[in-house]
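Only a single protein chain was left out; the remaining protein chains are all shown in position.
Presenting subunit A:
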Amino acid sequence: MYIMRFVFFTLLISTSYSALAAKLEYQLIPEKIAEDTWLLQGELQDFTRENGGNIVNTAFIVTEEGVVVFDTGPSKRYGEALREAIRSVTDKAVIHVFNSHHHPDHFLGNQAFTEAKIWALPETGKLIAQHGNAFAENMYRLVGDWMRSTEVQLPTQPLDIDQMPLMQVGKHRLRFIAMSGHAGADLAMLDEATGVLFASDIVFFQRALTTPHTPGLDVWQNDLAELETLSFKLIIPGHGPVDKTGKSLQQMQAYLQWLDQTLTHAAEQGLSMNEAMGLPLDSRFEEIALGRSEFIRTVFHLYSRYEEAAF
């Protein structure tokens, strides 16, 4: 009897300890959103120690020749989980990887794909080389142990769109669109076979957009106008749910226009940066996640330009 009780308690204690030391695992379950095309949708959140930085959308296309991956996630661990997720769908090798831009949640999973060609716009490659390590360090600070062993793996193939506007992989014809509104260099990709538009962070949907490296909201608005002209059937935004109606583009345009007007007006009224950060948000955007915190960040990034214009 005593022995039974001893065994029971030992088991209880050991299982509770192992629960405390729960392994950090991204639960990446690929969702089929179009023919041959799979999405891993991130949370509509900021980076936390709970989500491990999985706030980003990554996607892959399974072609006859091999697998094409669009963005690799925030960490080595994520990249490896993405590989596993791909393996659960196909045995084919990953042959092409694209990094849409130089923000850490879009390329720090590259380490898991070193045997593939890793493509990025030439400017994106430069920006990763320049800022990648600082971004990675900041990610360790923000999400902690999820980042273990993550290091910057640079893109290996500069994607010169003038030389190569299209790439045929199996029956998928991929068209590249070079933009700059979000990060200074942003790659969008249209799969002409399926009509899927991989919009990168030019499009956020139901999640407030971020502005740390935007060359200007007007540039971003022009990029969106260009995306609107493409014949797509479905948009995969950089963050947020899949959009089959084009509503995400309208939401982006409306939000950017509101941002621009709000900051212009604030600067003309002589508001200080702190006063501008406290301005009320438009009720049209209430359903968008992280509205207040991203608005504050945007004031940080852009308000001095608006002040400058108002002097």
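Criterion: a contact is a pair of C-beta atoms (placed from the backbone, for glycine too) under 8 Å apart; a residue touches a chain by one contact, two chains touch by 3 or more; residues count from 1.
In this text, contacts and distances are computed from a predicted model.
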item: Chain left out of the displayed complex - its UniProt protein name, from "Sulfur-oxidizing protein SoxY", "Hydrogenase maturation factor HypB", "Formate dehydrogenase beta subunit" or "Sarcosine oxidase subunit gamma family protein"; value: "Sulfur-oxidizing protein SoxY"
item: Which residue of A:L24, A:M167, A:V219 or A:A310 touches the chain not shown here; value: A:A310
item: Contact footprint on subunit A, counting only the chain that is left out; value: 138, 141, 212, 269-270, 272-275, 277, 293, 296-297, 300-301, 304, 307-308, 310-311
